[in-house]
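Below is the structure I would like to discuss, written out as structure tokens.
All protein chains but one are shown at their positions in the complex.
Labels for the chains are A, B and C, by order of writing; each one numbers its residues from 1.
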Amino acid sequence: MATAEHTTATSHPKHRRFGGIWSWVFTVDHKRIGILYLVTAIFFFLVGGLEALLVRSQLAFPGGTVVGPDTFNELFTMHATTMVFLSLMPMSVSFFNIVVPLQIGARDVAFPRLNAFSYWVYLFGALLLNSSYLFGGAPNAGWFGYANLTELPFNNATHGIDFWVLGLQVLGVSSMAGAFNFLVTIVNCRAPGMTFMRMPLFTWMTLVTSFLLVFAFPVLTVGLIELMFDRFFGTNFFNPAAGADPILWQHLFWLFGHPEVYILILPAMGIVSDVLPTFSRKPLFGYPVVAYSGVAIGFMAWGVWVHHMFTAGLGPVADAVFSLTTMLIAVPTGIKIFNWIGTIWGGTLNMKTPLYFALGFIAMFTIGGLSGVMLASPPADWLEADTYFVVAHLHYVLFGGTIYGLFAGIYYWFPKVTGRMLDETFGLIHFWLMTIGFNLTFAPMHVLGMDGMPRRIYTYPTGMGWDLWNLVATIGAFTIGASILVFVYNAMSSVRFGKRAGADPWDGRTLEWMIPSPPPDYNFVQIPYVHGREPLWLEKHPETGLGHGHPVPVPIAGGAPELGEYANGGPTADDLGIHLPDPSYYPFIAALGLALTFAGLLIGKAPPPSWMSVVGLLCLFYGVYGWIFEPVTGY
Amino acid sequence: MGFRIRPPKGLAFLLLIIAVLVLFLTGCASNDPQNALTPVGPVGQMEAGLFTTIFWIAVVVFIIVEALLLYTVFRFRRRPGNDGMPAQTHGNTALELTWTIIPVLILVGIAVPTLTTIASASNIPTGPNALKVGVVGHQWWWEFDYPSQGVVTADELHLPVGTKVALTIQSADVIHSFWVPKLGGKMQAIPNQVNQMWLQADEIGTFDGQCYQLCGTSHANMRFKVIVQSQADFDKWMADQKTVPAKPTAAEIAKGYQVFTTGPCVGCHTIEGTDAKAKIGPNLTHFGSRTTIAGAIMENNPQNLAKWLEDPPAVKPGSLMPNYHLTKDQVTALVAYLESLK
Amino acid sequence: MAEASLAGHLEAHEPETTTGLNHRKVLMWIFLGSECLFFGSLISTYLIYRNRSLVGPFPQDTFDIPYTSVSSFVLLMSSLTMVLALAAAHRRNLAQMRLWLLTTALLGTVFIGGQVYEFTSFVNHGLSLSKNLFGTTFFVLTGFHGAHVTVGVIIMLSLVFNSWRGGIKEGETLGIEIAGLYWHFVDVVWIVIFTVVYLLPY
Partner (left out) sequence: MSETNAVSSSKESRAVRENLHPGNWEYVQIAVVLAIITGAEVMVYYQEAVRSLIVPILLILSACKFTLVAMFFMHLKFDNRIFSIFFSGPLVLAFAVMMAVLSLFHRVLLGA
């Protein structure tokens, strides 16, 4: 990575220092942790994509024989679990890491070592989950693993579900730790003058997302604990024979699961809300409305979970009430879309790849939103539920929405992270190939759904009228695959040979574009004083009069334009007398300990915990205690 | 780059969206066996009707939004003559109110029919003239019983045309989901829970359904048929179902009877008039009268039945009926016996 | 519950903050917020399955209200000793602070001991994790609360340990205050559990 030289160069002799690979393993620098998150998330994005391609190959023709039924169940379960928990969420987190501290004018996150801990827990959790492939079989009950199909009497052929339960617990620890960190960071580490109503929209959405995470994840944690106890210790939480209601799992899961949907989409909405103004050279239209509609979505997310259970027979009142709340949530969503159009209206659109993806987001997400309204009406939902219509809807939201938004973010901030531009031509090829492939894959699934094709079937007879559309969808899926390869090539070549970006390649408006690309590890030579909503724009174009209060030039490292001097190094933190937290290996050890503890449970099928859990626990306690009592030099 | 060749790309984008829409419109309503938008009963009709209403509203909104988006992009893209500093507008309260209120009104328009439809769908018919049917999901086949008539069958639900049917939906093991697309509804079968819905078929014929909730290895092979008959045919069928089959006499059949009653079959299956009274597998009393076997994935004929008996898991992966390694003539005998159970 | 053991005391130093509030304290309050959802879900599960057991033993012939009242009282009083420890720290009186911290840890330990005894006697009554829904939900709910108390005791002891190591300087009250927040939260959770699980008539 291009940043390596810059950041390692700057640790002072008297400080603990690690070279080479260790400088990454023990780093507590939010930018490097962000890069680790991004690379890992993209890796798992490819893994999940591969699983999807296998699923599509199996369904390309009636009576497909590419994989067997059990493997098929494992594939779609792991595809969804991987994409949601190992790819999209961490990719958002990587942007929280890289961008948020820069956007609010901070030197790092509030808890740098907790930040490192989150990443390593995420990595180990992801490995734990995927190692299930090696130990007999992967999880096979779908990503929302409805009890009691996940219970031992019906799922004891492999330990897949055990891996799923424990893997998700570990990943939960990571997401929670990360979310706590960003909440404190945004509340407490904003530069002077950076009031909440001056925060860039991406930071706003990070705030909302983190709140959703810390409040929604415990509900899933409880569900997983109950399932784990059922499987490991013979409890009866979801055991009908003991009088339990398996439907309890559906409530617990969707109480988490629906906020989770917004956890996945809100960061992408934040990215789009930052990209559109930059590339139309206009401020975001209706900033407060967009921000508050995000908050409103965050609140409403808690009142709609039952719309995932309209076919569970909860009764007409429940169906009616939750149908209304669900329709209501379309209002703030629509408001965002109209404000985005309002933002580009009257601008001078600089048609670069990030803008293409941001516009693609609006176009595709609108479709997902509209099919969402169709699912919000129970009688219509009774026709659509658990058919391919739902598969189409959720992909228009999570692919057409989240993934488009995240790609917009990647093309937008790649120069900031690496100091080099991603290639435009390949970028546009990627965009158009992906857009065509995406619509080829998922638009036909609406048709398949209304033609009665159930989701999660490994085979279907011919003569159902599903043959053509399945084939089209499969062709589309491989087109998407090709587009992703284009992206991977583009990223790998640009990171080495891409043209130099400079501090502000897009004529940006927010603080991150004030500092060199890649930023020095201390980010800001001098913490800027923020006078307006778009500090950099305000400083570059005082005449546009966006300053709340009269525009005063914001102090910038070496002055904004001639930042080329930083291309190779520039002053180090110690030259400038800035103290940064030292790298630390305790978070790594603690994370390893945590993962080992859970893995041990699994391999030993506790009780009693196998030796692995014991080692893990020791590791964890050593890590935590070392962490707490670690003498902190710096500051 | 990109800037001179943009318009064609933009057009491609536009055409793409239109193409998608056209595919959707043409593809949706068809006569395919499990098409949900060509229902033959009142429940399905009101649901499909509501779907269509919302769909067209969505299409209108879709066209407006996407057209607005594309128009904005083409009109305001940077090009010679449009590369200056745009006006730095912040927002417009009137606009914000407009695009808050209009969606709310649209949603009210959707909510009203939604609520009325929920009401009529949840109005389960009761009383003597409503036919009661119990549906029980099993891994991976459907059990149908007529409590008032004391008849139990599997994989094929017989209904009289034009009659309101009150269904109770339950599960014997994991969560399943019951849906006959042409008749409407969809209801999960959940252990320890009795869900209710009602259906009515207004057309004589055979309609397909299957399980819509992932329920394990052979979720895809958990199909069933709804056979809608005239009242007379239905009554005749019901009468046949009530008769207890006589002890067979013909040699081959008697041999099959012997194999069945002394073999492992009795451990799971019921055949009225024999000692086989177990309720784990499908009730086979009138097996010969069914048109399909093995979760309605195969036509019911001697060849298929033999294939099934020789190695059930090979036909239906994960099938709870294991391969008993029956000998060739045991299979032939069983086939003869079971097919004789009309 | 890795978060629980971590959240008590994380990064050991803070720069000036935007709100003037301490990072760790903000973190602890948000953490307690998310704990509300955690125990909320566990308690909901208990209430959903209340009186749903198919076989005994049932709550009414298992609980020993006087006994549990006493142990609840013990935990309640540990909250008092906790604030006294904080007050002592405010008065820069390290000796008293340690004394009250140790008392808190002791009371916590007594509570845990009591719970262990209670669990054993219930098991002897024939109530086990897998016996019925009551056993399942009761042991898991109160067990996780017990785990939280245990973590609290460990935090108290490490605070005392740390103060001997000179880690807690005169007048530094933050660590104690934050640990206190956690401790009081565990206490209020028990206030709810005691009422909802033990006292409400079956």
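We adopt the following convention: contacts are C-beta pairs under 8 Å (C-beta built on N, C-alpha and C of every residue); 3 or more make two chains touch, one makes a residue touch a chain.
The structure displayed is predicted, hence computed values, not measured ones.
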item	value
Which displayed chains the hidden chain touches across the whole complex	A, C
Residue of C:106, C:123 or C:188 touching the missing chain in the full complex	C:188
Contact partner of the left-out chain, one of A:154, A:302 or A:478	A:302
Residues from chain C at the interface with the omitted partner, ascending	12-14, 16, 19-22, 25-26, 29-30, 32-34, 36-37, 39-41, 43-44, 47-48, 65-66, 69, 72-73, 76-77, 79-80, 82-84, 87, 89-90, 167, 169, 171-174, 177, 180-181, 184-185, 187-188, 191-192, 194-196, 199-201
Those residues of chain A which, in the complete complex, touch the missing chain	187, 215, 245, 248, 251, 255, 302, 306, 314-318, 321, 631-633, 635
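Note that in this section only the chains that are shown with their structure count from here on.
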item	value
Centre distance in Å when chain A and chain B are each reduced to the mean of their C-alpha atoms	35
CA centroid of chain B to CA centroid of chain C, Å	50
For chain A, residues contacting two or more additional chains	243-245
Residues of chain A touching chain B in the complex	68-70, 73, 141-142, 146, 148-149, 154, 240, 243-247, 280-283, 285-289, 311-313, 315-316, 319-320, 323-324, 327-328, 330-331, 334-335, 337-339, 341-342, 344-352, 359, 362-363, 366-367, 370-371, 373-374, 377-380, 382-387, 424-425, 428, 432, 435-436, 439, 443-444, 446-447, 450-461, 463-466, 469, 541, 544-546
In the complex, chain B residues that touch chain A	1-3, 6, 9, 12-13, 16-17, 20, 23-24, 27-30, 32-37, 46-48, 50-51, 54-55, 58, 61-62, 65-66, 68-69, 72-73, 76-78, 82-92, 95-96, 99-100, 103-104, 107, 110-111, 114-115, 117-119, 121-122, 139, 169, 173-175, 177, 179, 181, 184-188, 190-193, 195-197, 208, 210-221, 297, 317-318
Residues of chain C that touch chain A when the two form their complex	2-3, 5-7, 9-13, 15, 17-19, 21, 23, 26-27, 30-31, 33-35, 37-38, 41-42, 45, 48-49, 52-54, 129-130, 132-133, 136-137, 140, 144, 158, 162, 165, 167
